[in-house]
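Here the complex is missing a single protein chain, while all its other protein chains stay put.
Chain IDs A and B follow the sequence of writing; residue 1 opens each chain.
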Amino acid sequence: MASYLVGRAFQTVLSMLVVVSIVFVLTRLSGNPIYLLLDVNATQRDQEILTRHLGLDKPLPVQYGIYVMNVAVGDFGNSIISRRPVTEHIWERLPATVELGFVAMFLSVLIGVPLGMYSAVRRGGVLDTAARVFAVLGQSMPTFWLGLMLILFFGVVLGVLPAGGRGGLLHLVLPAFTLGYFTSAAILRLTRSAMLEVLGSDYIKFARLKGLHEQVVLWKHGLRNALLPVVTFAVLLFVQFLGGAVVTETVFAWPGLGRLILESITTRDYPVVQAGVLVLSALYLTGNLCVDLLYSYLNPRIRHVSS
Amino acid sequence: MNRSFAIALALLTAWFSLLAAPSSVAAKPEGTLTVAVATFGNERWLPHLYVGAEDVVLKPMYENLLTRDPKTGELAPMLAERWQVLDGGRTWRFHIRKGVRFHNGAELTAEDVRFTFASIAKEGSANSLAPEFRAIKSMEVENPHTLTVHFDKPFVVFGNKVNQGLFASCAFIQSKRHIEAAGEQGAERQPIGTGPWKFVEHVRGDRIVYEAVENHWRATPHWKRLVFSKVPEPATRMAMLRAGSVDVIEIGGEYVDELKKVNVRTIVMPNVSWVYIILGGQWPTKATYDPKVPWAQPDAERARKVRLALNLAVDKQAIMQRVLGGLGTVLGSWLAYPADPWASETLKKPFPYEPAKAKQLLAEAGYPNGFEVTMNLTAWPGRGYLPDVGEAVATYWERVGIKVKRRPVDRAVFSADFRARAYSGVTLAYASPLVAPEMWEVLYRGAYTKASLNLFMEHPRLDEFIDRLAVQPNYQERVRIMRDEMGPFLHDYIPGVAIGAAHAIAGVGPKVGEWPLIAGHMGFHNWEYVTRK
Partner (left out) sequence: MSPRRRRLPWFAGLVLAALVVAAVFAPYLAPHSPTEGDLIKKSIPPIWMEGGNPEHPLGTDRFGRDVLSRIIWGSRISLVVSLVAIGVAGTLGTLLGLVSGYRGGRTDAVLMRLTDIGLSLPTILIAVVMVAVSEPSFRNVVLVIALLLWPRFARQVRGETLAIKEHDFVALAVVAGRSSAWIIRRHIFPNVVPTLLVISTLQVGYVILLEGTLSFLGVGVPPPNPAWGLMIADGRGFLATAWWMSLFPGLAMLLTVLAVNLMGDWLRDHLDPRLRQVGPQVELLGPAVTQPESTPARGIAAASGEP
């Protein structure tokens, strides 16, 4: 187990290095930031001075080497645009991002799990279809569209919720719902199949034979056992929301990490893009690793239960 | 030059009687004015670090030596209470107003002005006015409140470079002592200026908060707080304004009908940019010149026929009405605005919409079946309608047999093309902001071969005009040259596809009262004069 753990951890670090490299190459290919830092009328000399100042005059492999070495000791460099440490920018955006991601995940589970349960219990029935159509509807329109509709309806027509920006708890409702509704269909599917699997298992049959109340069977024995994959999925979903909410953040003027990276792409602020993507994929890879370890730890028991 | 001095003095008096009086009796600033804008630019604050897109959010806090009269557009005093132009434009002397204080309490002196100008001209400076300020030979601080600026060659329009008003008004006067003491990083975290609003908070990419300076020397704001919020999505900005979450929004003219329909008040800033289609590749002396480009080929007559055809094929009126929301005037000559004294009737007359004739001209030029062009679709800050204009022009061109490939590129990629002049044979819908009041000043940056970059065409005759205008101290004579020589030359040469002068709009909420604006000024400004309702 220990050697497996070390091996996997090592592989994860290696994966991050690959991620760094991919992003490094991609961003360098996408154009030079100095054109956006200077006026179009700037002279050749201004360009050279700035290029040297930013260290962009060195050959790419050298720049890459410097970058990797700095990252290894935790130095992500300075933003090209603001000249402030990249970590400062990322920390600045993290609270908004975590807040939104957490509430969105919560809403997603809140919609997805009950509907998934229902859909499993009433498999093939009208309610099953209705529940699934409701969840799938959230996945059937682009989030920017859903977001704008919600803003217009709740923000402008009804005037009950803020139309955009970050502020109190109310500001969270619309963006979190937009994001959470979209993924609730996935939660529903997962809950549904997990429930179906659990409900078909021997111990549920046994519990029913014992004459336990159906609701107790469902909620206590059924859901509890179906919950593990749902929870792990929700955790990964949360990690994905941290950077994957670009569109929601743009539509709702939410100052999150995704928008920071998106805007840094348009200004070719390499260090911010690199660090941002690295942080996101590191979170994902670590989350993944934890899930794997958890499963391998729980596996014998689960195998025992299901067979 | 005596004339402008006299006007300046007259205006100074007028200005004071108009503005000083009400500001002294104005009530205490109250309430928060929230503004949603699309971009904060690069969010840099120091003179050599901001490029220009920041001007909207920096303007409340800083001031310039001069400003413009909101009614006439003439130069007027601001931090300089008067100024002299000497030696045929080779020397400019500014008399700095006494008793103006930075937000930290220190008094503004000529040293600060000199420091600011020198910063802008610094090597590696990002400021879009750097080329102009590098023309300064030397500066002398005569006494704490007098600065004399010397040039090698006459710089007859230097006043236009140190004023607030007009798009690239970037010579915001900053405190030498503060920046030197706090360092660049420190000064950017706690910036100070002399303006009617002082810095409170800056959250990068999210908001900038200012607070009114009470008893400001020029105008004490009516609002206590001024908050800029960055909201990139225009549909969200409109919704936020309707929902009352913000009071003012930056919005493109294409949305004017949309706002009217939902009863949102709009404020029009008339004639602030000049919309045209750049036909890339008209630079025969450059390495990237491609003689096969139909409109830039060595055969000048054929090339002109193609350019004329490209103009006649486009219904400019329809574009102005239906793409730009009717907010503008269709014109036939380059960078001349309807009210300019050099905009004669001939220059104002737009090219007609005659697709049949366009087809015929193309055939005459040797392209009976048209040719292939690339239309760049790039949105520029404050001019979000440009890709739409490009699309509309492309559709018109297709009707006369030209094959148009649309190329949506973001600004970073296109800026690189701009610099390298790598867009031979590429066309681009562009709107030149009114960076300076005289048309040759704009061409000086865009079309003058001796400028560091020329983005749109080169021609020896044009250089000649610019050389003459740049040293002509007599305003009337400059007007004459532009009206009778340069304008007709451009009109006849047809460097691109002329659409016309466009207005900009702002959406305004119910809490906002009066908002006097300076004519020709593209970005938001004059926040201190915005009243409460």
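In this text, a contact is a pair of C-beta atoms (placed from the backbone, for glycine too) under 8 Å apart; a residue touches a chain by one contact, two chains touch by 3 or more.
All of these numbers come straight from a predicted model, not from anything done at the bench.
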>> Need the list of shown chains touched by the one chain that isn't shown.
In response: A, B
> Which residue, A:Leu36, A:Val109 or A:Ala185, contacts the hidden chain when the whole complex is considered?
Replying inline: A:Ala185
> With respect to the chain omitted from the figure, which of A:Gly55, A:Gly167 or A:Gly200 is a touching residue?
Replying inline: A:Gly200
> Which listed residue (A:Ala42, A:Ile81 or A:Leu152) would be found touching the missing chain in the intact complex?
Replying inline: A:Leu152
>> For chain B, which positions touch the chain that isn't shown here?
In response: 234-235, 238, 254-255, 257-258, 261-262, 315, 318-319, 322-323, 377, 379, 387-388, 391-392, 394-395, 398-399, 406-410, 412-413
> Which positions on chain A touch the chain that was left off?
Replying inline: 11, 14-15, 18-19, 22-23, 26-27, 29-31, 122-125, 132-133, 136-137, 139-145, 148, 152, 179, 182-183, 185-186, 189-190, 193-194, 196-197, 199-201, 229, 232-233, 236-237, 240-241, 243-248, 250, 258, 261-262, 265, 273, 276-277, 280-282, 284-285, 288, 291-293, 295-296, 299, 302-303, 306
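The rule is simple: only the chains that are shown with their structure count from here on.
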> Which integer distance in Å separates the CA centroid of chain A from that of chain B?
Replying inline: 41
>> If we count contacts the way the header does, which residues on chain A are in touch with chain B in the complex?
In response: 30-33, 35-47, 49-50, 53, 81-84, 89, 92, 144, 148, 151-152, 155-156, 159, 162-166, 250-253, 255, 259-260, 263, 266-268
> What residues on chain B touch chain A, complex-wise?
Replying inline: 36, 42-44, 51-52, 123-128, 130-131, 184-185, 203-206, 229-233, 235-236, 239-240, 242-245, 410-413, 415-416, 418-419, 445, 451-453, 455
